[in-house]
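So that we are looking at the same thing, I have put the structure below in structure tokens.
In this view, the complex is presented without one of its protein chains, the others remaining in place.
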Amino acid sequence: MRAFAAILWKDLLVEWRGRDRLAAMGVFALLVVTVLFFAAPPGPLPSQREHLPGLLWVAVVFASVLGLNRSFALELENDALSALALAPVDRGWVFLGKAMASLVVLLVVQALTSLVFALFFDVDLASVAGRYALVAFLGALGLSSIGTLFAAMAVRTSYREVMLPLLLLPLLLPVVLGAVRATAGLLDGEGLLFEPLQLLLVSDGVYLIISFLGFEYVLDE
Amino acid sequence: MSDGAGEPAIRARALEKRFGPVTALHPLDLDVAPGATLAVLGPNGAGKSTLLRMLAGLARPTSGELRVAGDGDGRAARRRRVGLIGHATFLVPALTARENLRFAARLHGLADAEARAEHWLAELDLEGAADRRSGTFSRGMAQRLSIARALITEPALLLLDEPFTGLDPDAAERLASRLADADRRSGATTLLVTHDLARAAQLADQALVLARGRSHGLDEACLADATVLTGAYHDAVSALQGPRG
Amino acid sequence: MGLLIASYAIVVGAVAGYALHLIRERAALLRQLETASARGDAGPTQHGG
Partner (left out) sequence: MSDATLPSQTSLAGTSSLLQRTTGALCLLLAAVWAIAVVQAPVDRVQGIVQKILYVHPPCAFAAYLGFAMTAFYGALYLWKGDERHDQRARAAAGVGVLFATLLLLTGPLWAKGTWGKWWSWDLRLTLTLLLYLVYVSYLLLRSFTEGSERAARFAAVYGIAGLMVIPLNYFAIDLAGGRSIHPENLERGSLGAGMSLPFWLGVAVAIVAYVHLWLRRTEVEHLRGLLAAREATMAHRDDPGGASWDS
């Protein structure tokens, strides 16, 4: 348990000291939203705005992939990854430390992306801010859990930048779809729909279990 | 270096490691007395770091038995009593020396991380740079910090993976004296993997030669001095590799 | 009708083709193993105990 706190503290401290990396992710998300705006400008009619939640989460997913790749790239310096492997603790805790640190980073980037998205696309997130925050949290939790597991693998393959999205994206459908449908429900004034929320919760649970158990084998030499 | 008759610190019986059909380490028997320093010598690819990684609990033996005194259940328990110093320093550049040591201690689940960090900063006379980020350290200072990082958890088994590579002679000399001094004080059983036969003769009580996964123990007489050791080493290597097997 | 024929042709063709490919590859590997061990015979094929 102490190891979990140590890793979480270390990662957040390193993140804070390397704020430029966090800024880079923020700007990246900003760029993605801008490009999406020109690629698929929203029309006045509601039917022309159905795709907006999808666009928002596309921006979030890509910014997250960037962040996750970097979180383990740091561990390669001075072979810190082996230091983690040497920690005399169940590696599930090492996973949780890294995943929660990534979660915090993803939430910060997600907040920024959502803010800019709401402004650009004239979307009223403010009125549903509380419930949207819950959906955003569940989405980020899924992303950071399975993302941390695959980042730990991808960082030690020979084609690192491509490998993480390659591994992550095909498995992200449940979380992303759940988040998009939930967000759409909020924006259409239907409130927090049960099915998408249920899908998000179940998916996060499955991802956390797979990653917690799988990390033991991924961290080995 | 106590070589009490008691239960050996490291006991290996027919220890073997295979990567698929390739045998990295042939069946090896080994006994190392508590507190003793064993030098593991041999050319590249002989299986030295395979043996080291199995001792560190990072890799599982394919067959045979490997016991380190005080072995609890599972590899995590083994990793609690192991300290590893290698070419990689395991340091986090963005953290200061003090934070690196505290992190290492907490990673091992030690409660008094702050006190230990202060102690080992003094031990390796790094107080001056305690609050400087380790990313700005010279190679010598980084090496000292990585020694402190390994010893802060008071390992019963200290594994040194070619610590002298890339060091100029006097830096190597300083490191050798620090290691001997830290080893004597901590009483840890030490395993020194190196090519540097002079250092091996200077620091080790026992020696083992590995070549292409096969092992051959040298008796203590060989460790009298570097020249004797070099002779014994080359005989052992050619015996193990064999002209045509 | 053409679509029907095409789909059956694709499936049967792919399965049969892959089986033949694997048989050929197996034969090639066995040959390489033999030459390797033949070449190895000049020296010891293995350093076995």
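Miscellaneous remarks
In order of appearance the chains are A, B and C, and numbering begins at 1 in each one.
Just so we're on the same page, contacts are C-beta pairs under 8 Å (C-beta built on N, C-alpha and C of every residue); 3 or more make two chains touch, one makes a residue touch a chain.
This structure is a prediction, so every number in the text was calculated from the model and none was measured.
Taking every chain of the complex into account, the chain not shown here touches A, B, C.
The hidden chain makes contact, of the residues A:R70, A:R91 or A:R181, with A:R181.
Touch with the hidden chain on the side of chain B covers residues 18-25, 43-45, 47-50, 53, 60, 62, 211-212, 241, 245.
What chain A contributes to its contact with the hidden chain is residues 146, 149-150, 153, 156-159, 163, 166-167, 169-171, 173-174, 177-178, 181, 195-196, 199, 202-203, 206, 210, 214, 217-218, 220-221.
Although one chain is not displayed, its contacts with chain C can still be listed: residues 1, 3-4, 6-8, 10-12, 14-15, 18-19, 22-23, 25-26, 29-30, 32-33, 36-37, 39-40, 43, 45-48.
As a convention for this text, only the chains that are shown with their structure count from here on.
Per-chain CA centroids place chain A at a distance of 44 Å from chain C. For the pair chain A and chain B, the distance between mean C-alpha positions equals 40 Å.
Touching of two or more other chains is recorded for no residue of chain C.
The touching residues of chain A, when paired with chain B in their complex, are 2-3, 5-7, 9-10, 13-14, 17-18, 77-80, 82-90, 220-221.
Chain B contributes residues 53, 56-59, 76-82, 84, 86, 88-95, 99, 103-104, 106-111 to its touches with chain A in the complex.
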